[in-house]
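Missing here is one protein chain; the remaining ones are kept as they sit in the complex.
The chains carry the letters A and B, assigned in the order they are written, with residues numbered from 1 in each.
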Amino acid sequence: MSTVPLLSVENLSISFGGLKVIDDVSFTLEQGGRLALIGPNGAGKTTIFNLLSGVYRQDAGHVRLGGQLIDTVPSRQRIGFGMARSFQNIRLMPHLGVVENVMLGQHSRADRPGGLLAPLSFLGRSKARAEAEALLAEMGIEVMPGQDVSTLPYGIRKKIELVRALAARPRLLLLDEPAAGLNGAETEELMAFLDRISASGVTLLVVEHDMGLVRSLCTRAVVLNFGRKIYDGPTAEVQRDPLVLEAYLGPRHSDKSEASDVA
Amino acid sequence: MLLVQQIVNGLMVGSVYVTVAVAFTLTISILNFLNFTIPTLFMVAGMVGWGLAYFGLPFGLSGPLAWPLALAVGGLASVLCSLLVERFTFRYMRTRHGDSTEHAIPLVSSLGFLLILENLIRIFYGSDSQRFPGPSSDLTAQIGGIFVRIPQLVSFAIVMLLILGLVWMMKSTRIGRGLRAIAENPDAASILGVEPNRIVPVVFMLTGLLCGLAGALFAVNYGEVSPQMGEDIGSKAIAGMVVGGLGSLWGAVAGGIIVGLVEMLTIHFFGADAVQVAVWGALLVTLLMRPQGLFGHNAIGKGKL
Partner (left out) sequence: MSGYWIGIITILAINIVFAYGIFLAVATGQLNLGGAGFQAIGAYSAAWLSAEMGMPLYVTIPASILVTGLIGFAFAFPILRLKGVYLVLGTFAFAEVVVGIIINSDALGGAMGLPVPDYIDWPVPVAGAVVAALICFYIMSTRLGLVVRAVHDDDVVSDLMGVDVRMVRVAMFALGAGLAGLSGGLYAHAYTYVEVQTFNSALSIYVLLYVLLGGAQTPWGPMVGAAFFTLVPELLRNLLPQMKVAVMSVFGVEGAVTPPDESWRFVLLGVVTVLMMVFRSEGLVTRQLVERLSHPFRRRSSNATQKEAEA
């Protein structure tokens, strides 16, 4: 194990129209770790994801991935540094088939199967297609390869989006509310799925509202409120922290010892 | 002195461009919709007006002064056509695919309507230019050595008044506020109780009215109408809108006048053949150097475009 954390966020800040959306946030994430990023609505969780993946450029602060400064790396190249993400609202390509969506995930890899001008399904299956199909099968998704993603149920699309991110072979996976909109059984399945991903050595950074999922999936949590970090520690103790309780329930409730309905 | 005369001419010509440019700007800023039927609506007003004045009005209303009534009916035709376009384009804009060409759907429909309306007019009235039997457009006044044609001066005044009224409407009335809410965020607008299906036709009605008025003013000023008259005006109005700034009413006004001036000065210095290059070149340079135009702001259509 190297001593350098895989992800290190240092004093990150960004404002939109004079409003500080992220204010001096710092945290680190070890290789192979599982960190939850939580906080009330509008706390800036998705904004952090957008800063990490380069959709927004920060006003101040730094982001390091594997010790390397990636502040000036354009969003397009960040996936090449080993960082892939999912989206709060599923953003699969509506006119691409299931397998094609996963093949898009391979695009950033230096060792991707097939060159830019190599046919992907000419005369039987090419390597890229075969690899994508294998990955889908491995993750237990059985759909017709050519099927349009828009016709599939929500839970399956959510999984396909995860598989697309995995196809990039990331070191760090950013998951934006992976369990949102899933029913109980689907959430169970997702948990097992994420456990397997984590066991294979992928580091997880998860934005999630479901505290049950957060506690069973992640060992550590960072809590944001109004763009500031108010807690950084074990998930087990999050719900006893006075600042966190105040953020979720308002100052009057902060004297209560435990609130089970946090988030 | 000749140059000053050309500048005055440019201002006068510009008033028709301004009206059509404002029509374009309304649909783009509120609905994010480039409506290609606008030049055709302008033409419909002129041609229907001519047809009624030439072949005679119904109910025996024809007389030497029937032309204003004929033009009014022409304007009405333009409004009706515009509402027809709304029924078949914008009603279906809430599309399902959510990809980057979905804004193309109403645009392509409007291209379809352009073909339908223009060719129907050709079928009924033929492709030739027609003399409009209006008042003599030669009435001129001389102010300090500069000649101003009275009908043009009156048109200019009417157009400016109309735009002042429009700006007041957008700012101070319920409908105006609803329209601006839709322009900013269609989803939020419907939450606030603005019903898109009831308020969007207002935009098309205004578009039809503006085009109808512009068509009537054109017919009176130039004394000549043709099924092709929309193409030329349309291109100059689009150029005016872009130069002034997409989404800004006053920008469209300024842009329309600028294009009128550019046209007259180009004719003065380089001849009539160079007008096309000058006008479209101005548009292209604006798009490349300053896409928000001279007076536009970036906010319009942000996120949707």
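Basically, a residue touches a chain if its C-beta (ideal position, glycine included) is under 8 Å from a C-beta of that chain, and two chains touch if they have at least 3 such contacts.
In this text the structure is predicted, and so the values were computed from the model without any measurement.
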**Message:** Considering all chains of the complex, which shown ones does the missing chain contact?
**Reply:** A, B
**Request:** For the chain that's not shown, point to the residue among A:8, A:58 or A:108 touching it.
**Result:** A:108
**Message:** Please identify which residue in A:139, A:152 or A:230 touches the non-displayed chain.
**Reply:** A:152
**Message:** Applying the definition given at the start, please give the residues of subunit A touching the unseen chain.
**Reply:** 53-55, 75-80, 85, 87, 91, 93-97, 100, 103-105, 107-108, 114-122, 128, 142-144, 146-148, 151-153, 156, 164, 168
**Message:** For subunit B, which positions touch the chain that isn't shown here?
**Reply:** 28, 32-34, 88-89, 92, 95, 97, 99-101, 103-109, 111-120, 122-123, 231, 235, 238-239, 242, 246, 273-274, 276-277, 280-281, 283-284, 287-288, 291, 301, 304-305
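FYI, only the chains that are shown with their structure count from here on.
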**Message:** From the mean C-alpha coordinate of subunit A to that of subunit B, what's the distance rounded to whole Å?
**Reply:** 49
